[in-house]
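Part of the complex only, each chain left as placed.
Read from first to last, the chains carry the letters A and B; within each, the first residue is number 1.
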Amino acid sequence: MKKMIAKTATLLSGALLMPAMAFAEEAPKLDSGDTAWMITATALVLLMTLPGLALFYGGMVRKKNVLSICMQTIAIASLMSVLWVVAGYSLAFGEGNAFIGGLGKAFFSGVGYDTLSGTIPETVFATFQMTFAVITPVLIIGAFAERMKFSAVMLFTGIWVLAVYAPICHWVWGGGLFADDGVLDFAGGTVVHINAGVAGLVCALVLGKRIGYPKEPMMPHNLVLTMIGAALLWVGWFGFNAGSELAADGTAGMALLVTQVATAMAVLAWSVAEKMVFGKASLLGACSGAVAGLVAITPASGFVGPIGALAIGAAAGAICFCSVAFMKKAFGYDDSLDAFGVHGVGGMVGAVLTGVFASSTFGGAGLADGVSMASQVFVQIKAIVFTIAYCAAATFVILKVIDMVVGLRVDEEAEREGLDITSHGEQVLG
Amino acid sequence: MKMIRAIIKPFKLDDVKDKLIEAGVSGLTVTEVRGHGRQKGHTELYRGAEYNVDFVPKTEITVVVNADQVDQVVEAIVESARSGKVGDGKIFVTDVEKVVRIRTGETDTDAL
């Protein structure tokens, strides 16, 4: 729903008119309740990255690389925040053309103590959006974990957020390319998850496999960390999804509910699938299922109802399980922590099913007047395809350039000894 | 003097220690190890990747005693460490030429 507020909402009619929009159409003034919720939501989304993702991924690597994951997370988060101030916010949400915003808001110029965005301060809107720009490149870590040079990681994510994230964000929420298509992406299924997942897959392919993969055992060293991470992602995601309403209202409430329901259902679906296929339901599976469910409900969260949430959760859990357990093996790439398998695939499942379950037939908020389920699904798929194409091409080019300039991978001995010591000079003891 | 190294099941450690002290042993050293033998390990599954972990956690007890105590000590270990199931472990006896107590500098039998 971000774009509706961000561009005073002209594209969706009838069934999708929510209270927030009613507000948006009067001369909006600051609402302390909406502001209270959005500051909180911002904190919740940051919690997803720090320490959420750091732990979710950190627990899955070998012990010798856990600090490198944590360091990459915090360093990327910081770099993205600063770049967002410098230019990112402006490129995504500033006035510009269909492809990208301009530099009018660079260094947050014009964003002051009393600038509003809808019923909340623009500072809050911009910081909320900043946390999205922070988490997206961190998601990609999962694909290149345990083998990429720290300098290359920083260069890559820094360029990527400006060259790939900002434009796609502009297309969907900033009034760009998809603005008139009626693409339904409530909280960033396409912008964040498909985008990060595809970028991850390209990274995995360009970097190649970890030494010893898949012969040597590469077991997650501490799934307690992964569980903490998954739990914080889950809790923080309420900020991500219900916060994307930019108000504390009925749509935010429904986003809260369906987020919880889809996630729970995805945990059960993944666990049951795992039990049936491999004989045991595992904690790693349950955590993966939770994230898959969260990813899939993201685009749908303000559009569907509880029944849709159950369906989307079940589909996401089962399909992502298959993608991780079979597809990766079949194709043989080394997406270390399944950034593509969970975020890419889960994002696509969610984006497509949003087109289905937003329909009032399934208790959703309803499609726009004159839009059939099939045509909505088509629109959704179009947005996915565009995103994949642009993201994959741009990511590939960026990686190749960085490879020529500083190199992408650490040397063999460093990879064996672990990045904690070799890249950062520290390690976890005992 | 002889060094007796016994690989046992971890949960038997307390019983064995008690029996050894009863048998007059004055000190012992314990190491966490992993063993591979007749007792099979287990399978771990992470997102479809299957790993056979064929080492099982074991505890190694090292105790150095006078040569004349060896049989008695071995006996004490066998008795207290046996569960009757595969994987109960092994005992190895080797010769020790010299023992020194660091604190006092005493050597050999005096040092035990």
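Keep this in mind: contacts are C-beta pairs under 8 Å (C-beta built on N, C-alpha and C of every residue); 3 or more make two chains touch, one makes a residue touch a chain.
All values derive from a computational prediction rather than experimental measurement.
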Statement: A student checking the file should find the full complex to be A x3, B x3
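The rule is short, and it goes like this: only the chains that are shown with their structure count from here on.
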Message: How many angstrom lie between the centres of subunit A and subunit B, each centre taken as the mean Cα position?
response: 52
Task: Can you check the complex and tell me which residues of subunit B touch subunit A?
output: 44-51, 53
Task: Under the touch definition given earlier, write down the residues of subunit A that touch subunit B in their complex.
output: 214, 217-220, 278, 280, 282, 284-285, 288, 324-326, 328-329, 338, 341
